[in-house]
Structure formats: C-alpha cells, structure tokens
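All protein chains but one are shown at their positions in the complex.
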Amino acid sequence: MKSIRRGQFLIIIMLLIFLFMFGILIYKLQHESAFYISHAHGTSLGKVFDRNGDVLFDPDATAEKYGQDYFIDIGNLIGDDSRQMTNTLVAQNKDLLANFSFMLGEQSNGNASIHCTLDHDVNRTVYDAFGSKNGCAIAYNYITGEIYICLSKPSVNILNHYADIDSLENGSLLCSVFYPTVPGSTQKIATTISALEHMGYDKLMSKQYDCTGSYTNLSDTVIKCHQASGHGTQNIIDAFANSCNPFFAQLVEDPDWKLSDIEETYQKMGFCVNNETDQTYLNINGISAYTASTFLTDKKDFNTQWGCMGQGTTLASPLQIMTWQSAIANSNGVSTMPYLIDYATTVSGDVTAQAKTEYSAQMFTEKTALNMREIMLQNGRKRYSNVLPDTDIGVKSGTAQIGNAKTENSLLTGFVDDVNFPIAFCIMIENRVSGEVTTDQIASVMLKNLKDSLNS
Amino acid sequence: MKELFTYLSRLTIPDLVLCAAAVVILDLFAFAVILSAYKESNLCKKRWEKVGANMELRMRGKNAEGNTEILHFPLEADEILLGRHISADIRLPDESVSRYHALMTVTGGVWSITDLGSKSGTFVNGNRIQQTSLQSGDVIQFGTMQMKFTKKPNPQRGGQRNV
Partner (left out) sequence: MFKNGISYAGTIFLMLLTHISMLGIVFVRGNYGNISDLAILAGAVLVMDFVGLFVMKRYRQMTYTLDIMLLGILNMSLIFQSCFGGVHLSIKHLVTCIAALVACELGFLLTRDHEWIRKQKKFVYVVIGLLVLAILFLTGGRSMWITIGSFSIQPSEFIKPCYILICAASIVELHKKVKVLFFHVSMDTLFMGAVTILIFGLQWWCRDLGSLPTFGAIFVCSLFCRLCYPKAKINKTAIASMCVGGILLLMIAWMLAPAYVQERLHVDIWADQYGTGYQQCQALIGIARGGWLGVGAGQGNLHKVFAHESDIVFSTICEEWGLLYASLTVLMILIMLTTILMNPPKSYYHATMAAGVVAAFVAQMALNIFGSCNMIPFTGVTLPFISQGGSSMVTCGFLVGMLKAGQSPLFHHEIIEITAQQPRRRTRRNAT
C-alpha cells in the first residue's frame, strides 16, 4: 500500500505540473492577447500623438482630414499598419495600439494610443529646410533620452497607400537615421576619444604634426588633405577643427599607442570591429538601429588609417553618432539611450509603457569626456557660433565620400552646451554640392525652432 | 478593477446571466463529482474489508511510546510487503527479518503468503513455506518475529458471523 501511495504521489506531481503550466498559459494569454490580436486582420488601432498632441498616425487618416502631405516627414519613421514597412514605430508597437484587452475584447472606440516624444511641427520645419536635398536629421535630449526630431528624406506619404510605390525614390521606405552610413570626419571624434583615453590629454596636446596637403604614410601610400595647400604644423585642437587627414594619419601611426587601443575604445563605443559583434546596436521601442562597424588591420595600413578618419570600410548610423554626443555632453562617458515612446494608454485609458531613461555602459572615462567636450566646444565657438546665438555648441562636421568619391554626403553632429536645452543631434545631407543648403543652416533651423517650441 | 466594471457594464444581461449560470453549473457538477467520489472512497473501503475478508495481522510489540502491547496491522491492499526495509508496508524492525521478507496477496477473499527468498525463512504454524494460503488463526513467523493472522477485533457487518 505504500507503493500504491507512491504511485499516487506520481499522479499528483504530474497533475500539479500540468496545472502550473496551465496557470502560466492563462497568465500569458491575458498579457499577450493584445499582441496576438494586433496580428489579426482589420484590428481596430488607436492613434499616435506627438508631444504636443498632434496626430502622427491615425488608422482612418484621409487627405481631407489632415491635408495631403501632413504625414510626409514621419512616413518612414511612424509608418502605418499596412505591413509594407516593418521597422517603423506603428509596425513594431501594434500591440500597444490595439484597441483590445482580454477582458473587454475589441473596442473600436477604445482609448489605446501612443504618445511620442517627437515634436511634429519642428520636425516638419526641418524636413522642409532640406529643400530639394535628401538626408536625415535626428535630435534628442541628451539628459532624458527623448527624441524630438527624427526624419529621413526621401520619405513616403502613407496617405497614398503605396499606390505610387514604383515611382518612389530609392530608400523612401527606410528611415536612414537607423541605418549605417559613411560617417566621414565625424569619425575623428571617436579616434580623438581613443587617443585621449590611451595617451592622456597632455601627451596628446604635445603631439604636433605637419600637413603639406598630402602625407606619405609608413606603407608608402599617400593620404591627401582636403586642403591642397596644407594646414602647416598643428596640434590636436587645430587639426580637429581643420579636420586634417595627414594629421590623423600620423596620429594613428604614432608609436605611443597601439592598434588594439583604438580597437578597444571603438568596441566600447559600440563598433563592430572586424566583424566580431552583433549587428543590432539598439532597439528603440521596437525599431532596430544597426551598429557601427569598421575594419582595423594595421596602423600603417592605408585602409585602417582612412577607417579611423571615417572613410573606407567604416560605417555608423546617424543615431549612433548622436548618442556618442550625449556621452561627451554629459561629461561622463555614458550614453543616454534615446527613445520615441513617452507613454501609451490602454483601451480603457490607463497609462502603460511609461518611458524610463536608460544608459549605456561606460564607454570612456569622465576625464576623456570632459577633454573631448572642450575640444568640440572650441571647434563650435570658432566656426559655428552663428548656429544658435548666445549658446555654445560643440560640433564636428564631416564629409563622407560615397561610391568612389563620386558623391559626397555632408554630416554635422554635436550638442548644445545648455542644461536647459540639452540637445544632441546629427544631420546628414546626401550628395551635397557647394552652394546648396548646408548642415549648419539646417542645424540652426532645427535648434532655434526646437528651443522656441520647447519653451512655449 | 476599473476594467472589470467597464466590462460588466458593457455585457448584455442574457449573456452575462447565461454564461455565469453555465459556469456555476459546471462548477457545481465538478463539486458534486468530487463529493460522490469521496462517498465512493468510503464505500470502497468497506467493500475492501469484505474482499480482504476483514483480516489483520497481530503481534505483541512495542508501540510508539515504548510500551509493550498488542499491535494491529491492517491489510489495506491486495499486496502487502513485509520486511525490515523502511519502505515495506508492514515494517518489522528486527535483524532476523530480511529487508524484503514476504509478500501477502489476496484473491477472491483468500489470503496467501509468499516468501521472497528471505534468509531466515517464513514459517506458518511452524512449517517453513514458500507459498501458502492462510486462514484465520494461523501463526506466521518471520525470523524471530511472530504474528497472528486473524479477524479484526471489532468487525463491521457480517465478518464475525463467518468465523
């Protein structure tokens, strides 16, 4: 009879395991049901609002209701529920938008909504400021992480429901902010950080190299400077401001640091060096942003030297370039992670998914951040003082050669040195030729309008 | 909580009443089943007394407090393992008893005992046995331990009459 009792014990255990799993199942169904239903056809979705209550997505949007190109600036960022674009806010957060709860079922007049951190008015102004040019711009609060501006041109007008999909420009369906591009000289920020980190400020300041317009490096290849007459003898501050290529080539070759030092700092900053790490850098409310990457082989190598100057194999997304600015601007070496969703409301109106500010791991020391910040601010004071009157900004411009130097992208990244207006940004104009709109003009439009909007 | 109220207020009355009624009825059914299963378990216990011929093993030994008295071992299943081992159904904590000494089984109201290859052997009324059927009053010996196979002292219903 003891054996019988053991058999019963076995039965009890089996039943308990089943019941336990059944409990988990019911819990899971309760909590994930909105996600399930958001994958069904014809689900009733709520709206997406910006920080001022402007509508960014409305499942019933029409041209009559909003105006023909009302959504054009955020078409490939916010997206829609058509499944055409997958890496967009709506496509990735349909469960938050579904007017559904397990208890209430589907409610076509429910209160489900997403409240974004974006400022649609300013976003649109910046979008228009690009004029005929394509490009992208992103700006966020480097203390809290709220993304205020995020746009990518060319974009798609979701009100056309993809009827014009064949005539859309290449890249219209992707928000290029999240995808790696050639960073150009903005990469010199990362290289300078690495030098500061491993040489120290004083030693780096003592380094002086000559630029005669071109430099023949140790492997007998020629690094040309964008200024054919050369910059003469400079220290890091001048060279950073001049974006002098021969200086940085010689800096990379300097015997006082090793290639592994550069590699280490790059990796800490999120670079995928020599194909070693994961490809997704950051998940911004479901939207995947891809990680920067580069190949470093040898300090004397032509390609490695250009890689440290943001050409060749180096790629970085504007979003990632921008988040590095927060680590510099906050003078702590820690990036503030950007986010798009401030909060969401459920079908019954309760607030959920409240945003929390998150931070990256320590990328470089506070001292390095402080020195880097000073170098960038000096550059800003010297050349970009008209971008935002009465406020210092730290910046670095860049020109990225795309496709065998046939076209050049113009980049500008930086931060505002003002605790009441803590903005870090990155702007890129594709295929810019001289005489057209410049990145600092767009930055100026963006920062001025954003300041007005946030203060009002 | 708020959601629950919204939920209840939106349901139509027939829906709510019907579903609630169906759920309650199903619950009651489940409850009734459990209840009748319990009743049956009592019934089966009584029935088992008939099948097991209302027998038990009796021996003089020490109880939990250490006093010597007559101990009763009920035979509650159709296979009873006797031995020294802690997992035996009837445990005889004596060195002369093998760990798995003997097995008692019942078929059609007749109990029989089988020796499981014990070292000291199993004896019924003094004869060493391998397998034998038992009858009331038999004395079974395992090693130095002696037990009496007998009717329960206070039999319920009928059992006593048969003796």
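Going in written order, the chains are labelled A and B, and every chain counts its residues from 1.
The working rule: a contact is a pair of C-beta atoms (placed from the backbone, for glycine too) under 8 Å apart; a residue touches a chain by one contact, two chains touch by 3 or more.
Predicted model, so just to flag it, every value in this text is computed and none were measured.
The chain not shown here is in contact, across the full complex, with A, B. The missing chain lies against chain B, touching residues 11, 14-15, 18-19, 21-23, 25-30, 32-41, 43-44, 47-48, 50-53, 76-79, 81, 85-89, 99-100, 103, 107-110, 114, 116, 124, 127-133, 135, 158, 162. Residues of chain A in contact with the chain left out of this view: 1-8, 10-12, 14-15, 17-19, 21-22, 24-26, 28-29, 32-34, 36-37, 39-40, 100, 102-106.
One rule holds for everything that comes next: only the chains that are shown with their structure count from here on.
With each centre defined as the average position of its C-alpha atoms, the distance from chain A to chain B rounds to 72 Å. Partner chain B is touched in their complex by these residues of chain A: 1-4, 101, 103-104, 348, 350.
Those residues of chain B lying in contact with chain A across their complex are 2-4, 6-7, 10, 76-77, 79-81, 87-89.
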